[in-house]
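As you look at this complex, bear in mind that one protein chain is not there, while each of the others sits in place.
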């Protein structure tokens, strides 16, 4: 039941608003609202009960193993939440003067430094509000760089076919044309095709390494050389940074720009789909273009903002107030708890868990997409065989996993592998969770063989059975409306 | 699965302890622990996941209508929790000097004053840690009073047969003998029997009014007169204070002592069975005996503690540090949000809800225990008729209610009404919750008639079906133990 | 090992199954010369206790100043229940609801949020949020250019009375889409964007007019006239609105004859702490006709195979993960956690509660402006009716005055003069419902003494 359906006209059991309505008689009639908005009218208890019960209908890291490939669903330390919520941090206005901002600016400055160190980049801006905005900032800086050199013909951005959809979409937002580069059968970029693709029109290439097919591209140095020699720049999509944290640095691989998804690698809350934070790091030649604001430390040891005036070549401001500070704080706290040694452990154990799970599934007879490769922090299995044999597809497997108490891995991505599951266990899951997942996959395959309808009609144990996506799109209903004449 | 069963030797994924073990080599060997305690060894994620999922197996006010008679399960405002958890309050050591305690002492002093006002008593102590401890303190003060007067023969405490079990148990703890007084068929105390019972041996009487049978004892003035004339004192069990808050005051009814259950009337968290807080209020003649500490305000407007030295006749200290301050703060915050007008509304709407629910159930054909009486904030129905006709008892009804998403009312209490449900909806529930409850009761009765096994085997929709209490008591297992030779 | 559960036995057993000797061997496909040596800029790990002590100290040193700054972020009371519910693990640690059956909590919250935003804005549909108000305006501009079928142009009229940070953000984001942002000036007497100012943009067609309500000065624009004027010229109207103000003000759907086409804004006043500027949430609503041009996630109602009502992400064909380079936007995430907070916030306050908050802000800011203008040399800059901000002219440089006030732990407002030099020493002040009479009086006193000293100097 919707909260709106629990509403009764005139109900208001709240202590949360001022006890009386102040006079606002001076507001011109023509600009006033004629009728109250049809917001729900419920008591505080009703609201608390409704949303508490709703929350229980979610799978989440705090309740379930959630091996959603490419999303790095690892434990979000509770300390990050409580410390970022200290009253002093919550109450600070974004336009507060530097005199009243030294505490948070110290955190931000140290975070910039840590991110520089761990990515091997020259400078970092924390401004982008999410990964996709970080991507946009990144490709905009590439464009700004070429434009500043008068190199206006470089309008083509190379993107591997396995890339996240945000990559081409961001490139388009920055005014580039997108050219796809194929992935070889071994999972690495097809280097020959790449060499054919580069040229004077090449602005750069957007890469994830390890890639979205779950392997580390061994020819990264050759790729970098090829693109750089053609005059292009290398963009690093930080989606998979968790796989190499502290082990390999994008800057050392030759990348010129990187964005990071703090809600992945730095374990800030996923929150049902956000907020994210997408800091960008750059090599020295791109530093002037970083989005503002930035934090710098003066000779007096005090922190200062750098804004439009200080950075006239900046690509500018990505949000009104310069970024998702509360998320940056959480990432900072997490990074401080990890330390250098902890960061390295992240990638080591994420990789151990992925390779173990890959080996167990392979041994159980599931087909790996890249059987001869090491898994990075994630890997792909393809259910092509099962789909053919039992007429049960990947989505059916995914839905049936829910019945067994596991969130499904990412399905049907990357697009180039048919009937695929992209599986990322992350470093915070114990071995028992991985073993339980394998056991469930085995059971589901047995069911697919012996009782396919059970799998095809899954889930069975959740509050709802399988939902009709087609109906949702055809009979669009995206907002509750009051019955005619009531609101 | 127990958290212990998820433990693996050597697992420790925590940032919560010091990163190294400090030297403690000076501890004498003979006094040292030989083997580590068999506490679970799990990661932070495992602990968070385990207890988050466990929590979801509870009914609670935040998730369900919970009409548990005599327990006043009303909404616990979330502001009380967050404000009582402000760092300044949480960090204060109980032995901190008054110079660093004025903030909380101001709250406690005002709470004492508000409780005095709302109960009509002369003085209040916040010291008792729970209702039962408040009862003990109350009867101990009665004893101290008689003893101070040299009236050592008054060793008998009158207790109605409908009283909470804590009443006779507390009286025994204070060294009294207990004499039961019967309840008349109209729900009021049998006044003739009371008159027979009082005498020079009478220390006092422990009463709840409205009583546990859900009615206001109309002869309270006669009772008070009778007991007082016999030289006894009147003790008010505050369990049902919610029913009369701001409408009638125990002090005005003639009571000499009262305890209050703040987790009932003042909506502090029930917490799965505690903590409570059980302040006591007294008439002037009992003031010297109040448990310490108390808060007083000096001429300098500053607050001071009164302890053993200031109150030499006090019955003493009930806990090491003088009470459940965090709970008292929550009650204070709630009381300030209610204000005088809000307190009166509490009893008005608690009574409205109870009488409405009583009328609806009566109209639906359920038998009221006291059909001619107004309900207070609670009332009793007896399922004697249904039990006989369908061989389905009150506990079966209670368990089946769980399937319908309602916590069961109190069953089989008070003891004097057979097959009874004591139903207390509280003022914070909307009419729809009450209507839904009636509908479910009707359905269950129909099931009892047509399909009694469904009711007798309920619940069906919860994670577990009906639990075997007898087995729990016969094959006692009250703690997990490591397998031999492992811990 | 903080956050990592592996025992030595686990590690050995797992390596055995994989068939390697060490964890390091799992990185053997990475060229040796690329392997990182050490992370010089990253200190050693701290325990939770140590990091707690550090952060408590950091949070403390910035003091607890009294805030009279608004300018796009507002210090409202947030009911305690809002974040206690929002930070429940099941909301906090869930991801995008790709598996609808396992995410009904989040999905229903999104649907309810969309419903509430359409109720507040008076428009038909809402998305499930964007990053913030400024980036939402950028998306609204792009959307309007795509959606306007009547005129094919990339010109968009952007009044200067729109918050300068918003205008800059829009410029950053749309700069490579060939959008021509045409600035429209405001009347320096009233602070309003008049039709006359709009007309100066010339006769060429334009795709959309942006209409802020209230505008950055707190001043109320004549939204009805602006809407009708723009629509009469075949342009779309994009309202930029404050959701709390909408409890009192005419919603974009009611503007002019036909209502605005698109509305966007900053959701922060709906239950988000100031938190130095984020995370907040941008909202974006529109008329039904434009739904397929709406960027961002959208939750829709549907049924399961038994006909039970449920919710799912819908119209995903617009999005980047399906449509890639042809998507309506590159945006991937929404601000799910903030949407949850906003939804609980609105449910608890209801329309009447929001109205009371809005009225209290209005009254407090009126009182603040009145009292500050009693200080010699301080005067209101604009005449037109306003919501909960006021632009004041000072007799001394704003920057100096603000610095002097800050030393007394008063954040006196937003320095308007930096952005609008033509206004001289201009200060934008705001007093939400949280500001008490005593705080307002203290501000007045501090301002008076500060200016007296300035004059004496």
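Observations on the structure shown:
Read from first to last, the chains carry the letters A, B and C; within each, the first residue is number 1.
What we mean here is this: a contact is a pair of C-beta atoms (placed from the backbone, for glycine too) under 8 Å apart; a residue touches a chain by one contact, two chains touch by 3 or more.
Keep in mind that this is a model prediction, so the values were computed, not measured.
By the touch rule given at the top, the unshown chain touches A, B, C in the complete complex. Check C:22, C:370 or C:436 against the missing chain and you find that the one touching it is C:436. For the chain left out of this panel, the touching residue among B:201, B:296 or B:355 is B:355.
Contact with the chain that does not appear here is found for just one residue of B:308, B:391 or B:449, B:308. Counting the whole complex, the residues of chain C in touch with the unshown chain are 47-49, 52-53, 60, 64, 77, 79-80, 84, 87-88, 433-434, 436.
Residues of chain A in contact with the chain left out of this view: 8-19, 42-46, 48, 52, 77-79, 81-83, 87.
The rule we apply is simple: only the chains that are shown with their structure count from here on.
Distance between chain centres (mean CA atoms), chain A to chain C: 20 Å. Work out the mean CA point of chain B and of chain C, and you get 46 Å between them. Listed for chain A are residues 11, 44, 48, 52, 56, 61-64, 75, 77, 79, 87, 337, 428-430, each touching two or more other chains. Shared interface positions of chain C, defined as residues touching 2 or more other chains, are 1-6, 10, 45-48, 51, 56, 79, 81, 89-90.
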